[in-house]
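Removed from the display is one protein chain of the complex; every other protein chain stays in position.
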Amino acid sequence: MDLVFSLLINGLATGMLIFLLAAGLTLIFGLMDVLNFAHGGLFIWGAYTGVWFYQMSDSFLLAIMVSIITGLLLGLITEKLIVRPVYGNHIQQILITLGFMLVLQELIKVVFGPDQKAVFPPGWLQGSFMVGDIVIIKYRLFIIVLGFLVFFLIFFILKRTRIGLIVRAGVIDKEMIQSLGINIRFVFMLVFMVGAAMAALSGMLHAPYSGVIYAEMGLEFSILAFIVVVIGGMGSFTGSLFAALLVGLAQAFMAYYFPALSLAVNMLLMATVLIFRPQGLFRVKG
Amino acid sequence: MKSNLLKLQQVEAYIGQFHILYDITFEVPKGEVTVLLGRNGAGKTTTLRTVMGLNPASKGSITFKEQEISSLKPHMIANRGIGYVPEDQGIFGDLTVGENIRVAMKKEDQVTTKRMEWALELFPDLKKFWNKPGGQLSGGQKQMLAIARAYVNENELLLIDEPSKGLAPIIVEKVMESIQQMKERTTILLVEQNFLMASRIGDQFYIIDDGQTVHDGQMGELKEDKVLMKKYLGIS
Amino acid sequence: ACGDEGASGDSDDSIKVGVLLSQTGALESYGLQTQRGFELGMEYATDGTMEVAGKKIEYYFEDTETDPTVARQKALSLLEDKEVDILVGSSSSGDTLAVTPLAEEYEKVMIVEPAAADSITGSEYNDYVFRTARNSSQDAAAAAAAVAKEGVKIATLAPDYSFGHDGAKAFIEAAEDLGAVLVHEEYADQAATDFTANIQKIIEAEPDYLFVVWAGANTPWNQIVDMKVQEQGIKVTTGVADIATLPSMAPLVGMEGFTLYYHTLPDNEVNDWLIEEHKKKHDGEVPDLFTAGGMSAALAVVAAIEKTDGDTTGDVMIEAMEGMSFDTPKGTMTFREEDHQALQEMYSVTLEESDEFDYPVPVLKRVLTAEETAPPIMNQ
Amino acid sequence: MNLRSIERSTWIYIAIALLLFIVPFIVTGRSMQFILIQIFIFGIFAMSYDLLLGFTGIISFGHVMFFGIGAYSTAISLDRFDSTIPALLLGVVLALVIAAIVSFIVGILTLRLKSHFYAMLTLALAGLFLVAAEKWRSLSGGNDGFTFRLPELIRDSQSQYFLCLVSLIFIFFGLRRLTKSPFGKVLMSIRENEQRTESLGYTVLHYKVIASVVSGVIASFAGVLYIISLRFVNTSVFATDLTIDVLLMTIIGGVGTLIGPIIGAGLVEFAHHWLSGLSDVHWIFERWIILYGTVYILVVIFFPLGIVGTIQAKLFGRTVTKGLKDNKSKVS
Partner (left out) sequence: MEAIIQTEDLSISFGGHVAVDSVSITIPSKKFTSIIGPNGAGKTTFFNLLSGQLSPTKGSIFYKEEEITKLSTTERTRLGIGRSFQITNVFPNLTVLENVRLAVQSQKKVRYNMIAHFRHFKQFEQKSYEILEKVFLLEKADSKAVNLAHGEKRKLEIAMLLALETELLLLDEPTAGMSLEEVPAIIDVIKQLKQEDDRTIVLIEHKMDMIMDLSDEVLVLFHGELLAKGKPEEIVQNETVQSAYLGGMYDEKQLT
């Protein structure tokens, strides 16, 4: 029982981390329908700038802010220069964002050097405590809490404002939404920036979790994010959360009970979900 | 003589490399219904899109309330008080009927809510299918939604492209009534192939042929002028 | 080709060496170490003259981008366009395996450095392949030598792909030979972010030692500590890799393990020279994990050419190199006749905090001799 | 067939093909020949992708699975049996048959899915192949891979060159004819409007499955050639990177143009070769990958329809550009 519980907590934490990672993509890919392969680039830039500031200032919370700001700025640049000309055209999006991804990834090495960097959680989040026989790692608890916070924040913004509605409408018919008096370009830019900021934030949060950061980690993790967005159901925030938690838990439990299959767990999960629910777990509804 | 709300002067427009509008000149007097007529492919829809800024004019001037709007972005034009019912309805298929309407509402004040209720009374079907995705509506229901969506905001000018298309006769009737009701506050520029409807609610008309305004007059005159009708509209 | 110093035209009288390494991509820091080591090695071996047996020596570096196709194309370009006499490389085992058949085809000797897959000098062996790098089995033997004793219970944690399986298997064999008992073998997804389940299983197996084979950045160290593995009486042991990874090992201070090189460990003249010159040339930086390897490869090249007196024909070189011993920063290495693997010393270490750096450093416990870590012969 | 009824473009292609036959006598360097061989191979691979992406409108993120099947079948067959021509042929037959079966199953299983979901499902399936190759180490050699010998006949670089060139030419003309056949026209109509195609009396699924099988078999053949040129196989032949590469080549050249993917393959290989060579010229180019990425960005900006696509649009129908742009899913 303890074991199950421990796997559960850790699976949840992994899931939440994956959710944070996918949340930005849920906005950009799920909602705005941009196949953003540069998402991983935003993720590593968030991680590197955040960690750089963290190691300089020793303030973890400020570092989180720094990574968010990086995300916003990079999001602005990416949207204006890279994504704006190719809205609605997946083929061009693939090419241009992949190109930009390469640029972002190499620039990391220019600015921060090619070596991996070690990162540890701040003192107050280091270590673990025991509840009965269960080890609970502090930083993971922190991730779980933060994950829920982000989820509710974005969820309410989308629910309470018309932003979500406008973006979805804008993706379907840009001209019509403009004819309704909405500056869709501006809205898209904002949403993209928020998505980018979330990617950057998740990069920063991921750093102490895995202990090291390196330039190539972006691409690896962005594929995972795509998986989560798709099996969650395009554009559904709740769907992404569920899918991410599902992935996290599946990884934890498979690694324990069917270790031989653990390499394939993400792919198996995705294949199963898509074969039985071709539209993803959740569909976007009002 | 009433003042002109909208005025186009020698407007030309291209779609891509194709020269579509050559010389569009007309005036829309405040408080009246102006109808654009013409055969398929004449350029009526393109004219409306040009006014909306969706397909910018390459030459000529478009003034709305005496102000030049030809270089503005569509959303700015819309915000000056122009509503638009496009030919292809422009329904957001994945959004529910309610969402389609909500996304159009510029304000959530009482006036707008009132207008919305009024629009829904016109088309009770919409109320019935409030939570249904717009894409699943029947053809006529989509048309109703497109019209209702343009009605919820208090616009000074409404551009309506073929509203009667696909609607049952009784609904066409309702649409005509609603236009009559609104006339006081909202000026209408209408493209309509249903001559019966056009002639009943139109105050004045312009005929567009091959991207040019070739004729204009009062609706009453047109009904009398069989020659004209034959020439441009093929009605005998 | 960044470093064709001393190259001056005439090719007739010169000997050319082509070095393949990763200069871009995930392994680029390994590539850089090899490159610096090789350059210094050439300088040391020729006393800065860049001449061996009366011939000028020229060398070219090519980037394999850690992609077998590129590796092969670059190797071809070295062999054909530059007409190199000897190949050296490369940073990844896959790249190396894509190139070794070419060595055979062109009848040129290839010195493998620092790729470690056993199969290079094992199942995929050909006569032209020599290796100055240690192989996975040597790593394993060193690891076993560092911790295994009669009756000690061991468990392994390794990434779930060839490198991990090879390493774990070799370790288990070596450790069992020393009398240890295997209680659990665990393989984890290399890209995993969560190792809880794996660590949980290891804890349940209650070993005395947990041997971790790990490469790549996504390390399990934090979680091993967070899960209080050591508190439960399980000692963690692993190979200490390059300096860049040391900071991430901070949680493991006190660990007993092994390494194939850290600049303070070997005690010999070559190494002293290497450290001094390296600092001089590279902003005071000390040589790293594979710098010594790169240098060893250069030393092997020069030693062989001296032995053949400038004849670089494949067969002549092979004959000269089989059984050849030569001095390196890691002491004397010997190419074993049977499989051309260089036997070399390794180092049993403990990870300790240091005053000098803000990361822990390996401190020598014992030098493991070349014989001690000799791997089984696997090419038959 | 009446000679005059052959299109002018066909003559041009034939002329270029003839020119390519002379090249190995001029360019004798094996490493340059190797690059050309890679271009031919990836040209074939990219054309097979174009049949899906450009003509049928299917984005697959798992196309590499067929490439990998071809590669492993041949490598294993040559490794297990002698390095003789029969062993090679056995490998090729295995490669094509397995690819056909797998692409058929994948087609049936997945082609009912819509765009993103299809793409992700293929990604998942290809991922499973990668894991299988990783895990079944007794057969595949795992991540490290293994080397093998080639039959005498195709050992030297020139014969490999001709083998790949001839394959490229046959497949190019074959696919070109296919895309201009009534069948090909139906594929295009599926790309444009699947549901409408159905109500014209075409069984869309059959067409998609056939396209998927043809494409899979050709990709597998590209894998065969690739592994012959490399003489070494490891799990990288199943890596997503390769799908991305081939996707890029197809897009850069211009989707739906067939010749585009070949040109895309050439461009990517040469840009890569040339830019990475720059790092020898000056250390500032050490980070040449930045330039490489920038090339992609510039291609999108200056050649929005890919190189061939954009040039075609400029030369012939100016409308093409607009047409494709207008096509941004306005369907509700």
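Think of it as A, B, C and D in the order they're written, each chain with its own count starting at 1.
Keep this in mind: contacts are C-beta pairs under 8 Å (C-beta built on N, C-alpha and C of every residue); 3 or more make two chains touch, one makes a residue touch a chain.
What you see is a predicted model, and the numbers here were worked out from it, not measured in a lab.
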Displayed chains contacted by the hidden chain, counting the whole assembly: B, D
Residue in contact with the excluded chain [from B:39, B:115 or B:215]: B:39
Option from D:184, D:216, D:254 or D:306 whose C-beta touches the chain left out: D:184
Hidden partner interface residues of chain D, rising order: 5, 177-178, 180-186, 188-189, 192-193, 195-204, 206, 210, 319, 322-324, 326-327
Contact footprint on chain B, counting only the chain that is left out: 15, 18, 38-42, 45, 87-88, 125, 129, 132, 136-144, 162, 165-174, 193, 195-196, 233-235
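Here, only the chains that are shown with their structure count from here on.
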Distance-maximising chain from chain C - centres being C-alpha averages: B
Rounded Å distance, chain C centre to chain D centre (Cα mean): 37
Chain B-chain D separation of Cα centroids, rounded to whole Å: 50
CA centroid of chain A to CA centroid of chain D, Å: 31
For chain C, residues that touch 2 or more chains besides their own: 160
Residues within chain A bordering two or more other chains: 109, 172-173, 263
Contact footprint of chain C on chain D as seen in their complex: 29-31, 34-35, 38, 134-135, 137, 141-147, 149, 230-232, 234-236, 273, 276, 279-280, 283, 286, 288-289
Residues of chain A that touch chain D when the two form their complex: 82, 85-92, 94-96, 98-103, 105-107, 109-110, 172-173, 223, 226-227, 230-231, 234, 260, 263-264, 266-268, 270-271, 274-275, 278-280
Residue ranges of chain A touching chain B (in the complex, touch as defined): 162, 165-166, 168-169, 172-173, 175-184, 284-286
